[in-house]
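The complex is shown incomplete by one protein chain, all other protein chains being positioned as in the whole.
Coming up: subunit A.
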Amino acid sequence: MTTKDYPSLWGFGTTKTFKIPVEHLDFKYIEKCSDVKHLEKILCVLRSGEEGYYPELTEFCEKRLKGLAPESRALRKDKPAATASSFTAEEWEKIDGDIKSWVSEIKNEENKIYFHETETFPVVEDNLPPVRGSNSRLHVSKEKYSNSRPTKKKIPRDYAEWDKFDVEKECSKIDEDYKEKAVINNKSHLSKIETRIDTAGLTEKEKTSLATREKEKGNEAFKSGDYEEAVMYYTRSISVLPNVVAYNNRAQAELKLQNWNSAFQDCEKVLELEPGNLKALLRRATTYKHQNKLQEAIEDLNKVLNVEPDNELAKKTLLEVERDLKNSKPAPKTETKGKRMVIQEVENSEDEGGKDSRRKHEDNSGDKKGAEPAGARGAAEPCAMGNIQKKLTGKSEGGKRSERGAPRRGRSPGAGADKRGRPRASAAAAEGGASRHPGGGRGAGDPTAAPPSPAAPLGPAGLKSQGNELFRSGQFPEATLKYSAAIAQLEPAGSGSADDLSILYSNRAACYLKEGNCSGCIQDCTRALELHPFSIKPLLRRAMAYETLEQYQKAYVDYKTVLQMDCTIQLANDSINRITRILMNLDGPSWREKLSPIPAVPTSTHLRAWQPATETPPDQVGDSCSHSQPGITDEKMFKTLKEEGNQCVKDKNYKDALSKYIECLKINNKECAIYTNRALCYLKLCQFEEAKQDCDRALEIDNRNVKACYRRALAHKGLKDYQKSLNDLNKVLLLDSSIIEAKMELEEVTRLLKDNASFNKEKERRKIEIQEVNEGHEEEPERTSEEVSSDCFATRKEDTTNGAPAYGETLPIARPTNAYEFGQVINAISTRNDKEACAHLLAVTEPKDLPVLLSNKLEGDTFLLLIQSLKNNLIGKDPSLVYQHLFYLSKAERFKMMLTLISKGQKEQIEQLFDDLSDTPNKHYTLEDVQALRRKYEL
């Protein structure tokens, strides 16, 4: 190689060569000029000094160019390498010190390794693969090629290799090779990477460097988005030397791949090796979040925030989780309302002096069961059971309610026989819907937490238990009335019944809190506290009410007081954390000074601390005792029950698992996982109807739950309702196209559907109808009104079956909250090319969120889809929204890139859209705005 110095392109530039008019070398011209190429040329001329030396103009030109094209090559200047003089003494000391310390470090290591030099290296030789083509070097060395046609030759194998010859593998390899000619798969190498590295004969130093190297490879693969490859390299790194960083990074890669479970395990591993590792905690929180273990996620996130209060990611995730938690609450509530009304109609139709008999019944059960308030409910339900189960099939509420109640039948002896219970039954059924209120489960425990005292007069006690009942079933206004009545009766009794009054006030406060009547709640709590100072529940409720009213200081004081009595109350702990942050934001560092003094709690009241959960073994937890457990222990019990249930499932003991899950649901009926798990049990026990209902329920809580959807498909299949099964499976695949089981089921169901084609759907539906009516007659011969209603439900059901396929086909579009959700929806939409759905999505999305939601995932087809749906569906309805969307779309990350990639036809579409936009003037934007935007779209 010889040194040839090629003349530079710019070096000899003159005005003649560039043909620039001399007047362009002018401040005004340069200021206006936006042609980068032209500016580059001007700069070049200026620098060359051809037309004279104008340092200021040159500098001005550089600035202008920098503003237009910061990456311009003309701006690259030769400069000498930095030396000690380019830095401050301090910086240089750092740089120099860094090198010096490395030098001494590496020398030490070198001495360590090469002290034993000769002893170690023969081992290495043994590990090496054979010399390439050692038996055939003559052939190989004659390997030739030409520019036009390369010759190809395989190396003949040596004998050792023939021993390992695997015919099938070789055949498939040939197949692979064949395929490779057409398409060279860029993922194929993944399977060929060994996940373990043979480290025999390596020194520690070599192992460390090997592990580090593999980890670095993982990091690089991760950064370029090859997450599977990254996982592979981290695994290799771990196989050499298990290390925290590799585990932690692998967890991150698994998160990206949405392998929540593997990620979780890696996080656990890290936390085992290094407890309190923040990254691992954060990542575990993410896995929890996605596995719907929101409470655990919050715990982890709080741990992170305790150490690093400014951790942005943790804050963000916490907000998301809290929102999820909230969302999972109100969602079912609103839906229940509608359904409850339907059932209430039934109640009205048979309300023959229901109130009297209800009270009688209440007394009766009170006699029989003493102070067990839940007994009343248990007694009432079984009668309802028969009716409702027949009446309500499909997605109706009552069915589920009754089935949840079913096991209770066994535990409330003699209750089923009570005929007077029937009027209540419908009420119970009606409340059944309401009790789905997510807070209901936990909240329900509270009013009954204090068992009615036998000394209290019967009236108030009865009223109270009725109130508790109503509260538990979510009918808060009614419960409030009952409590008020009870209070009115007790008030004159004076100090003798102070305790009971306090409880009543406290319970009414709970009702108010649920209703959102915060001031009422605060009043009642204050009264309850006057009667009985330092009791936890009123304090907690008042704190919550204060917090809702944004009186954070008062809320803080109350929570603190609660924590003085019982520091294990998670709710209070979490709230304190939350409020502390809020107060710090509001009042700055001196926020504590603004607090009113926190009352000191006399030690005697500590005895009111709640019973620890361990006192009641979970197995024996019946209705009453589970309800008498306060919320926190409920949670613990919920967990243990759930785990036991899961264990039972693992042991294939589905019946026991079923009962565990049912217990779980009594404590907390808002957790999606329990429903899906119970559905699994039902499926295994071939109780498809119940399974289906559970899945419905789970899907109401979490609309995108793949498991629930899949299991409902199985249940539908079991019920021979193949069309619905098909719909569900399609939905599953829409949510996650990688589920192989779903694909297989889909095939099978499609086949079954074809086979069943002769069996008309309508026929099937009628058959079920008849069955229902028949059953109704058998069990409830005397109830004619029931028949009517069951008929009416049958027609209802017809509606739903007709509606169901349509439901399966339209995408449920909610307002996306993060880029992931948005991406999912967009993907689903673009696979169906459903512009209407896209328009809907755009209509519900805030335009200014668009860049965030799109993140860096803006692709050609997405872009086109957005444009098309704006053009076709939205421009007529809301041109200002279209403008906003277009405006923010142009701020999306990959927008510029997109513009270079779109075709002419697509550009025309955008052009049309802009034309439409300028034709429909609006006060939200002017024509100039549209023009400016048009320029952004390079039109």
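Keep in mind that, in the parts below, a contact is a pair of C-beta atoms (placed from the backbone, for glycine too) under 8 Å apart; a residue touches a chain by one contact, two chains touch by 3 or more; residues count from 1.
Just so it is clear, contacts and distances are computed from a predicted model.
Visitor: What does the UniProt entry say the missing chain is called, choosing from "Probable cytosolic iron-sulfur protein assembly protein CIAO1 homolog", "Transmembrane emp24 domain-containing protein 7", "WD repeat domain 92" or "Queuine tRNA-ribosyltransferase accessory subunit 2"?
Guide: The record names the chain that does not appear here as "WD repeat domain 92".
Visitor: Just one of A:K857, A:K891 or A:K907 touches the chain that is missing; which is it?
Guide: The missing chain is touched by A:K857.
Visitor: From the listed residues A:D96, A:E747 or A:E938, report the one that touches the chain absent from this view.
Guide: If we include the chain that is not displayed, A:D96 is the one touching it.
Visitor: Which residue from A:K37, A:K66 or A:K107 sits in contact with the chain not drawn here?
Guide: Going through A:K37, A:K66 or A:K107 one by one, A:K107 is the residue touching the chain not shown.
Visitor: In the full complex, which residues of subunit A touch the absent chain?
Guide: The missing chain touches subunit A at positions 1, 3-6, 8-9, 11, 71, 73, 76, 78-83, 86-88, 91, 94-96, 98-100, 102-103, 106-107, 109-110, 113-114, 117, 120-121, 124, 128-134, 137, 140-147, 150, 152-155, 177, 181-186, 189-190, 192-194, 203, 205-206, 209-210, 213, 216-217, 219-221, 223-225, 229, 856-857, 859, 894, 897.
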